[in-house]
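In this view, the complex is presented without one of its protein chains, the others remaining in place.
Order of writing sets the chain letters: A and B. Residues in each chain are counted from 1.
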Amino acid sequence: MPEINREDVAHLARLAHIDMSTEELDRMAGELAVIVDSIKTVSEAAGDDVPATSHPIPLSNVYREDVVGETLTNEEALSGAPDNADGRFKVPAILDGE
Amino acid sequence: MAELIRLSAAVLAEKLAAGEVSAVEATQAHLDRIEEVDGAINAFLHVNTAEALLVAADVDKTRSTGDALHPLAGVPIAVKDLIVTKGQPTTAGSKILEGWHSPYDATVVSRLRAAKMPILGKTNLDEFAMGSSTEHSAYGPTRNPWDLDRVPGGSGGGSAAAVAAFEAPLALGTDTGGSIRQPGAVTGTVGVKPTYGGVSRYGAIAMASSLDQIGPVSRTVLDAALLHEIIGGHDPHDSTSLTDPVGALVEAARNGDVEGMKIGIIKELHGEGYQAGVEHRFNEALDLLRTAGAEIVEVSCPNFKYALGAYYLIMPSEASSNLAKYDGVRFGLRVVPDGAPTIERVMGATRAAGFGDEVKRRIILGTYALSAGYYDAYYGSAQKVRTLIQRDFDAAFGQADVLISPTTPTTAFKLGEKLDDPLAMYLNDVATIPANMAGIPGISIPGGLADGLPVGIQFLAPARQDARLYRAGAALESLLEGQWGGPLLAQAPEIVGVK
Partner (left out) sequence: MSVNTAEILSFDEAMEKYDPVLGFEVHVELNTRTKMFSSAPNAFGDTPNTNVTPVDLGLPGVLPVINRIAVESSIKIGLALGCKIAEKCYFARKNYFYPDTPKNFQTSQYEDPIAYDGSIDIELADGTVFTVEIERAHMEEDAGKLTHMGGATGRIQGAEFSLVDYNRAGVPLVEIVTKPIVGVGSRAPELAKAYVAAIREIVKNLGVSDARMERGNVRCDANVSLKPKGQEKFGTRTETKNVNSLRAVEHAVRYEIQRHAAVLDSGTAIIQETRHWHEDTRSTTSGRPKSDADDYRYFPEPDLVPVVTNEAWIEKLRSELPEPPAERRKRLQQDWGYSDAEFRDVVNAGVMTSIEDTIAAGIKPATARKWWMGEISRRAKVADVEPAELGVTPELIVELQGLIESGKINDKLSRDVLDGVLAGEGTPTEVVEKRGLAVVSDDGALLEAIDGALAAQPDVADKIRGGKVQAVGAIVGGVMKATRGQADAGRVRELILERLGVQG
């Protein structure tokens, strides 16, 4: 298992969109290293023949019929918005498109 | 009125039905108690006085006209602030949701409303249910009614403490790795984590979707069963909701009996690493069960040694994705840095200011576990461990009807004691986590005291066999209370109010 350094944490923080100070990055790197070290046995626990379990209770084919239900009003939809204009959520400029 | 708050929900319901007490009286008594002691406990983040009394008055009016009412109508309840409620704030214990009001009710809340149970308010928790002490709440810690210098467990410390301090006869909790059972254990209350899918998760703010489950918090096993039957059952809004009927849980709780029952001690979940006083109470409970006719066998779950590690990969991975929506765009906190920031910078600043350290820690850990190149070693391996844990349980349930263990390795620790040691904090959940990993149900009931602090005993049952928990739990509860001469909470010290 690789070490986790400050740059690794900085990269993860960018992916997770959480600003972090240098001090935070250093602290987090130390804490993560300890945690990751304690859980590394997990990768050796199961062989290739063991299937993964993503859902604890196996179900399949759970569907909704294609019938329109109740919707929020525009006012309800925007009720928690930090900022809005013209019936829509307002956000600062976006640097680049997808 | 003092005795009203000490009644179990079942007894209070009988008195309400018989007209000996009104719903308004019962609700007011609990509101008064909250007013009296919650300054010291800090179990509630929001008290819903006006609406609770309105619902209670409606129950009294309906009863006076002779119309049918649900058996628990008028019995007040507290709701963990991770569960959304229309008309009241929902914070998840986080600054990022401060002041947010949900425009919809969680399914379990709709069911409480349908049963006309007055909702007293929203209870404190570790931020986004991430913690085992309720110290990670952005709104201050909750204190353990048994010792105000100690934690009430977590993440559902608020619900457990509210019930232990007689501020509410019932509460709702959520259990991802033990957040109902562990607080139950250290506050001398009952907590149930139902089979995954047994209670709808719609409206429970997600931490780890494949592990989260809503369940009852109470002072008696019967009370938990009564509440479980209200909140349980299929919900089309939750794709993982089981279609099975809830089952005769109340009947099982009323007929507690272990005669002829095979009870398996999980070798890996006691002994080394468990506090001596906890072991002692656990062994006493086993002796009592034996004398009541249970057959105690030992089972081994060798893969449980990987459970905590696998849990600390799956839980943060799912949480890192579930918590991405808190970005300052649609609801909740928005922090705008100086200058003319882009939305990316606003998101980064909002999440930096809105989330506490433990939440950030788990988001970063989860982001790491899911990131390119590490997925197979971490998330993928952890999911395989899940399979191994399920196989261990399958084998164990081949030998026993229910399994038993101490709920937690230790009694309540002191505030601040483990706050700077995440790993030590995580170890609190070592006995509760396997059930979440496998989706099976578990209950914690009071098992007595060690050095004056409550110890919890956990039963586990196969998936969809929640009724077995109530049958075994009620039997042990009755055996223990016979020894104590009454409920364990009768031994709790008086709370010195700090208004």
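As a working rule, contacts are C-beta pairs under 8 Å (C-beta built on N, C-alpha and C of every residue); 3 or more make two chains touch, one makes a residue touch a chain.
Note that the coordinates shown come from a computational prediction; the quantities given were computed from them, not determined experimentally.
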- Message: Given that one chain is not shown, what are the shown chains it touches?
- Response: A, B
- Note on the structure: Given B:Phe331, B:Phe355 or B:Phe393, the residue that touches the chain left out of view is B:Phe331
- Task: Touching the absent chain in the whole complex: find that residue among B:Leu12, B:Ala43 or B:Ile83.
- Result: B:Ile83
- Among B:Ser8, B:Thr240 or B:Gln458, residue touching the chain not depicted: B:Thr240
- Taking the full complex into account, what residues of chain A touch the chain not shown? 11, 14-15, 17, 54-55, 58-74, 77-78, 80, 85-94, 96-98
- Hidden partner interface residues of chain B, rising order: 83-84, 90, 92, 97, 100, 102-104, 106, 201-206, 208-210, 236-240, 317-318, 320-321, 324-325, 327, 329-331, 343-344, 347, 367, 370-372, 375, 379
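The working rule: only the chains that are shown with their structure count from here on.
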- Message: Can you work out the whole-Å distance between the CA centroids of chain A and chain B?
- Response: 24
- What part of chain B is in contact with chain A in the complex they form? 100-101, 103, 195-197, 210-211, 236, 239-240, 242, 303, 305-306, 308-310, 312-313, 320, 324, 327-334, 336, 340-349, 351-352, 355, 360-361, 363-365, 367-368, 371, 377-378, 380-388, 390, 422-423, 436-439, 463
- Query: Can you list the residues on chain A that touch chain B in the complex?
  - Reply: 1, 4, 8-9, 12-13, 15-20, 24, 28, 31-32, 34-36, 38-46, 50-57, 59, 62, 64, 72, 76-77, 79-83, 89, 91-95
